[in-house]
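The complex appears here without one of its protein chains, the remainder shown in place.
The block that comes next holds chain A.
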Amino acid sequence: MTARSATQRPTTARPTTARPMTAVRRSLHDNRVFWIAGVILALFLAGFFSYYASSRPDGLEKVAKDQGIDRKAEDHRLSDSPLAEYQTKNVDNPRLSGGLAGVIGVGATLAVGTGVFWVVRRRPAPALDRSAPAPDRSAHIADKSAPDSSAPDSSAADRSAADKSDPSPDRSR
């Protein structure tokens, strides 16, 4: 494998040099599709399906009531806020009132959550770390398999390795 793949590397690299963009673009596109589907599902669950949720007290509420833990419970300080108890104020239709509250909640959580995660995320420079382990390891393989390979050659191998490492999760679907 070693000698042959070393001699064959140019042919391996050539068809894949055009791929980095397509691979990245495709993975971003796939993520966008996934993201949109997820948001639609969340909006559906909170905006429509939540109407059919059980209105019984939840585990803690029930235990607290039965055992008397809630004897000194206080009203929520924001209990007259416009969305208190997942009902939208001044909207009389219960389906609409709860659904609207759910949709607003999904939107607000999505916005705040994404904001936090966007601030916290790795920045572009360290973001190279994400793909680093895979090309690194393949660089080792490339070095071992072709100690005589010239510098531009091995960098081409690196690139082709990076190309392949990106789409492979999709392939394993």
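To be clear about the criterion, a residue touches a chain if its C-beta (ideal position, glycine included) is under 8 Å from a C-beta of that chain, and two chains touch if they have at least 3 such contacts; residues count from 1.
Everything that follows uses one rule, which is that contacts and distances are computed from a predicted model.
You can't see one chain of this complex, but its UniProt record names it "Cobalt/nickel transport system permease protein", from the set "DNA-binding transcriptional regulator, PadR family", "Methyl-viologen-reducing hydrogenase subunit delta", "Cobalt/nickel transport system permease protein" or "3-(3-hydroxy-phenyl)propionate/3-hydroxycinnamic acid hydroxylase". Panel shows chain A; residues 1, 4-5, 8, 11-12, 15-16, 19, 27-28, 30-31, 34-35, 38-39, 41-43, 45-46, 49-50, 53-60, 62-64, 66-74, 76-79, 81, 83-86, 101-102, 104-118, 120-122, 124, 127, 129-130, 132-134, 137-138, 141, 161, 163-165, 167-173 of it touch the chain omitted from the view.
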